[in-house]
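With one protein chain removed, the remaining protein chains of the complex are shown where they sit.
Let's turn to chain A:
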Amino acid sequence: MFSKKHLFLSASAVLLLAACGNGDDETGDTGDTGEETTEETSGDMNELTVWTWDPNFNVRALEMAEERYQEENPDFSLNIVENSQEDVVQRLNTSLSSGVDTGLPQIVFIEDYRAPSFLNSYDDAFYPLGDYYNTDEFADYKVAAGTVDGNVYNVPFDTGVTGLYARTDYLEEAGYSLEDLEDITWDEYIEIGKDVYDQTGIKWITNDHGDLGLMRIMLQSSGVWWTEDDGTTPYIADNEALKMAFEDYKEMVEADIMNVHNEWDQFIQTFNNGDVVTVPTGNWISASIMQAEDQSGNWGIAPIPRQDMEGSVNASNLGGSSIYVLQGEGQEAAAEFLAATFGSDVEFYQELVTEINALGAYEPAMEGEAYEQESEFYGGQQIFQDLSEWTQEIPEVEFGQRTYEIQDILAVALQDYLNGADLDEVLQNAQEQAESNM
């Protein structure tokens, strides 16, 4: 009886396995062949795998780089694996922390805010690139995001240089022009906003209370962050710039000049519908603004306002990413490819601007023709010229390893402050909470 039962169990197990085997045969095979081909080519490393996001931006840029590189290296090719940014982070984290290197790419894109935590958590995982290209030719703050203990691990890609995007027609209606928004402080920005709102009834700015991007813009323009230079100690309670940012934010809310959106698509909806006068944000927003073709000629870009304190400049950054190489087979090939394209190819950067409006942080490229073109949509303004000039002025800050973690704490603090709590107290609490999380 007993052995019979066993026999049945094992028989059914075998049957089941066989059934699965059949059912999945095809996929098993494709999986196999897929692996074989990558292995074959990875022997001489002519095909490099890249993990990135954004089909119209990062992927396009890579394809353009691949094409240019192929002129000299006809056997070279890229295998571009596209996921959303969160997904790339998730996969990279799982792979690196489990120590399994099966399927890891040679090249990966990482947002500058997240880079320090990757570089510090997995210090053996990344391949230093500082010797492959001339880091002095790039904006300092971009290179700094990928530097740990003096080793440069990144090749900078797009700059998140900010601009104050503004509807010139609304401004004119209220008796202002784009020049009135140049070289101003946030306080002056708010004053003009109140006046424009009074006259036109259109909100001055739109923001999501949970996304502190605006605060990050303000802080970086003053050269500080919400962590100290060591990258982990919270710098909140005594942070004058942050305090000022909170005060300005509240003033915008209380003066009723701020429209509140909740989601990214609502954000885009707000300016596409013409429900807001200014959008202070990173230059990558351009393509979304230009979607509304009926608003052509009615937009302009002024430099971002500065904070009313010493050392603050009319230039800042929001977002942007850099390219990293993972240690392992193919690391040299990957580094050489990046150095020859993103690291030194002036013409390539011209193409990036013309084809996909991607703005790099590579100084020698700025002289080129592409940067001088006038944008009809922005009323004939040489927007790339202006934005690149501001890029060079962006103060360098140490993003540290806790940008998003502390942002979550501060978002709650902001909510308390908006509800009437005392600012010093709110920031002190946030400081303590951030310290206890260390």
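Worth a mention:
We take it that a contact is a pair of C-beta atoms (placed from the backbone, for glycine too) under 8 Å apart; a residue touches a chain by one contact, two chains touch by 3 or more; residues count from 1.
As a working rule, contacts and distances are computed from a predicted model.
According to UniProt, the chain absent from the figure is "Lactose/L-arabinose transport system permease protein", selected among "Potassium-transporting ATPase KdpC subunit", "Alpha-D-ribose 1-methylphosphonate 5-phosphate C-P-lyase PhnJ", "Lactose/L-arabinose transport system permease protein" or "Molybdopterin oxidoreductase".
Of the candidate positions A:N46, A:Q85, A:N151 or A:T200, contact with the hidden chain is made by A:Q85. Looking at A:F118, A:Y249, A:W284 or A:Y324, the residue that reaches the missing chain in the full complex is A:W284.
Of the listed residues A:N134, A:N273, A:Q373 or A:N437, the one in contact with the hidden chain in the full complex is A:N273. Think of the hidden chain as still there; on chain A it touches residues 4-5, 8-9, 12, 16, 20, 23-24, 26-28, 30-32, 34-35, 38, 53-58, 81-87, 90-91, 94-95, 97-100, 102-103, 265, 268-269, 272-273, 284-285, 287-288, 291-292.
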